[in-house]
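Heads up, one of the protein chains got dropped from this complex, but the rest are sitting where they should.
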Amino acid sequence: MLYFRNDYSEGAHPEILSALCDTNLIKTPGYGHDDYCRRAANRIRELCRAPEAGVHFLFGGTQVNKVAIGAFLRPYEAVIAPDCGHINVHEVGAIEHNGHKILPCSCPDGKLTTDMIEKVLDQNNSEQAVVPRLVFLSNATELGTVYSRAELEALHSLCEDRDLLLYCDGARLGSAITAVGSDLSFPDYARICDAFTIGGTKNGLLFGEALVVTNTALQEGFRYAMKQQGAVLAKGRLLGVQYETVLRDGLYLRLARHANMMADRLRQGLADLGISVLSDSTTNQIFPILAASDAAKLREQCDFEIIEPMNNNRVCIRFVTSWATKPEEVEQLIRILGQL
Amino acid sequence: MLYFRNDYSEGAHPEILSALCDTNLIKTPGYGHDDYCRRAANRIRELCRAPEAGVHFLFGGTQVNKVAIGAFLRPYEAVIAPDCGHINVHEVGAIEHNGHKILPCSCPDGKLTTDMIEKVLDQNNSEQAVVPRLVFLSNATELGTVYSRAELEALHSLCEDRDLLLYCDGARLGSAITAVGSDLSFPDYARICDAFTIGGTKNGLLFGEALVVTNTALQEGFRYAMKQQGAVLAKGRLLGVQYETVLRDGLYLRLARHANMMADRLRQGLADLGISVLSDSTTNQIFPILAASDAAKLREQCDFEIIEPMNNNRVCIRFVTSWATKPEEVEQLIRILGQL
Amino acid sequence: MLYFRNDYSEGAHPEILSALCDTNLIKTPGYGHDDYCRRAANRIRELCRAPEAGVHFLFGGTQVNKVAIGAFLRPYEAVIAPDCGHINVHEVGAIEHNGHKILPCSCPDGKLTTDMIEKVLDQNNSEQAVVPRLVFLSNATELGTVYSRAELEALHSLCEDRDLLLYCDGARLGSAITAVGSDLSFPDYARICDAFTIGGTKNGLLFGEALVVTNTALQEGFRYAMKQQGAVLAKGRLLGVQYETVLRDGLYLRLARHANMMADRLRQGLADLGISVLSDSTTNQIFPILAASDAAKLREQCDFEIIEPMNNNRVCIRFVTSWATKPEEVEQLIRILGQL
Partner (left out) sequence: MLYFRNDYSEGAHPEILSALCDTNLIKTPGYGHDDYCRRAANRIRELCRAPEAGVHFLFGGTQVNKVAIGAFLRPYEAVIAPDCGHINVHEVGAIEHNGHKILPCSCPDGKLTTDMIEKVLDQNNSEQAVVPRLVFLSNATELGTVYSRAELEALHSLCEDRDLLLYCDGARLGSAITAVGSDLSFPDYARICDAFTIGGTKNGLLFGEALVVTNTALQEGFRYAMKQQGAVLAKGRLLGVQYETVLRDGLYLRLARHANMMADRLRQGLADLGISVLSDSTTNQIFPILAASDAAKLREQCDFEIIEPMNNNRVCIRFVTSWATKPEEVEQLIRILGQL
């Protein structure tokens, strides 16, 4: 059975697992007050050329979005996000649970534009409306597309003009950075965003998301917000060790690049077979559109996710590649698709 | 200067004010534990033919929506509402402040349909999505339109099938009930809705909204929820006295009918002048579309609200009539409009 | 039947009611954007010699405490309060409902001291503890006692040193200011506190609490916080008219002084009868301790509240006087007490 369901199906990359095993019996203080976390945080500051950045290690994606946005906003402030944004549809209202409204924008390709944001601002400018305050985006997006540097700069510039915070959910940041045609680097994110995450769970860690807070006005008290929301890991070392390892010698981007290469090959295969896709993805998520009957047949040999029904008895599905995907698995999938 | 800005520009209808004055020095226990409140609640149960209904008096519209929805839902449950619904756009995220996501439906005429609701249910049926649990509607709607009995019955039936609660914001319930062509009465609302409000603020009271909770499963503990949210009035008598007065001898519907008649006359005047309107309102809110320059001129002689800019240099404005609107004011407004 | 149950048993003082009647049909914009509110706010700034103060009018006491504290604090910040403080015991967890822990201090006479606060700070100085940030006190206190100027100055000074906000719930501020021996005036409160309230409900208004925010850092966005919590009155004028009236020609303090004088006379009566009291109240709440059997007998002729059982079959009860209490009612109560 092939497995293209997601990029968190396996455990950790062997180097990372080894590092956890090697340090297993070393005694450290709890809650992230250990040398591994300290070094990993410094490594991130260095990579991002952001020596003043606050760096925090959390457990999961919903958690980091929830804690960060909750800590950054005042009660009546709201979040502008793509309608397909993870926080809007896949986190059971985690942001609203903290009291904040999400103002969704319709984004056909998963990406926000300055026009969309300005429209939201225009619609929410009275005393009866929430105060839009934070722009949430994901890169890579939920549709596998990637913002260009020019696009992010434009959003950044609008945010500065309109006193908005810019937050980037980087659950798949590695995939975004290493995608063909991408022109954004770690220091770009640090410069452009008020805060962003460097996702680990979907890029070879057992678990873990690193939050980088470059806007110093947002740094105060963040540790309290984490603890209050149950987001401080007792054995914090586990996060420090994993990030230290994955950020050493370029492993993080190497793993992401592998996932992208596997996706690129699969994309080529789909194109050769004339199978259309929902979005112009350049990263490790691909959204082919198949006849529903073909999808059902494929299911017998490959695990994947069904996204939504389309017209003409077709269905949009999702393939995800990862650091652990093998070239022969991709070839086999293409073969099977060719036989449908 | 004419005044068609809203239906809460004045104080109370004279009969209601008199009742407040007459009872001013009578000593009563606080927090609504007085005979006025008891009698007013019983009167509402009688009017609604709902002897088991819980009846609570609160003082404002945002407040009653916030407290009721917050008390009815579990943390991960969400609200389906028209995108133009008051809770979605005009209450600074009050529902989200209590932790609940609103799932908005695009409603061109302000009214929800079963199709819209089913679509939301289909889109929110995974463990990663919120659980849609309460359908929020306003009657009259925010666009001045009115649900028919058949329409509400259809929503009710769907709600029963899909385990949804049906909640009606009746800030302008009197206007809905007395609108030309309306076929819904107090007992209909009590039978169809799990809870609904009988609005006072916009229909001749100084302030006050009565909440009727007919679903007994939602009644427990409601007083605590009110107090916790600052919604119990120390001198609760003020609400009891007002509701007892306005519900005696049909005053409530008489005031609403007057407002509607003033609006009907104004509607006729607009039609005669060939001025188009945004929605097919039959209640006390009318949404004419004027050339922006005409609106600016009108502004000099009449106070009203501007809703939104339209194409071709036009603008949608709003006229609201009330229990206090005088026929001659309507005639004068029509005259001025004719001279634009 | 005598009535010493509370100071919100009646409606409004006749002058205030008249003002409401006189302005009843004047059309004003909603939500407090009217001249009455503007003038009343200016009058408060003038009285307090605080020209930069933010002034907001809310409906009730739980509401104003909940909205203000919720707006002032970040999510992990906590409130230091007397254990008998209104927010700690009488508001159904309204502060916690907004997410904030209350750290209670045991206050035998209802008053906080710097020692108590310092002890709380010492106990909450780790990353695992909440961050104490706001000191809540009531003046007059819940036990009828009054802080002296020196006492409040000492708290203020500690708050400055330890980066704490000082908030005074003035539900009975008039009674505190006019109590025999009191040395605090409106400008003192404005100077000493970051925010405080000038209570109306318990001092002759139909309803209403004025919030004065002198710390400018706390002013931004407050209107949004009010609206989000359902605390903006549609017919805001009602609050402006009442406050404008009660603050004209010293009516506010005159009403409070009357209540205190009635209480002073009652206190004297109790002393003459040798009836002991729970606290050294100088304001309009008195807490006599009676044999339980006497309290039961008294109940037949006078309405009052029972506070708590005491040892030796005694019970602590509460008498409250108000602007509406008549001298002959006090004399009659003393007579009845003498006959027990």
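Chains: A, B and C, in written order; residue numbering restarts at 1 for each.
The rule is simple: a contact is a pair of C-beta atoms (placed from the backbone, for glycine too) under 8 Å apart; a residue touches a chain by one contact, two chains touch by 3 or more.
Predicted, not measured: the structure shown is a model, and the values here were computed from it.
Touching the missing chain, out of A:Gln229, A:Asn260, A:Gln285 or A:Thr321, is residue A:Gln229. Of C:Leu25, C:Ala129 or C:Ile334, it is C:Ala129 that touches the chain left out of the display. Residue A:Ala94 is the one among A:Ala40, A:Ala78 or A:Ala94 that touches the chain not shown. Of the candidate positions C:Glu91, C:Asp169, C:Asp194 or C:Glu244, contact with the hidden chain is made by C:Glu91. Although one chain is not displayed, its contacts with chain A can still be listed: residues 3, 5-6, 8-12, 14, 17, 20-21, 23-30, 59-67, 91-94, 97, 201-202, 206-207, 224, 227-235, 237-238, 303, 324. For chain C, the residues touching the chain absent from view are 75-76, 78, 89-93, 96-102, 123, 127-130. Against the chain not shown here, chain B presents residues 31, 70-71, 74-76, 98-99, 127-128, 130-131, 221, 223-225, 227-228.
In this section, only the chains that are shown with their structure count from here on.
Chain-level centrality, scored on Cα centres against the all-protein Cα centre, points to B. At the interface between chain A and chain C, over half of the residue numbers appear on both sides, which makes the contact a same-residue one. With chains reduced to the mean position of their C-alpha atoms, the one farthest from chain B is A.
When chain pairs are compared by contacting C-beta pairs, B-C ranks highest. Of all residues in chain A, those touching 2 or more other chains are 75-76, 98-99, 127-128, 130, listed in ascending order.
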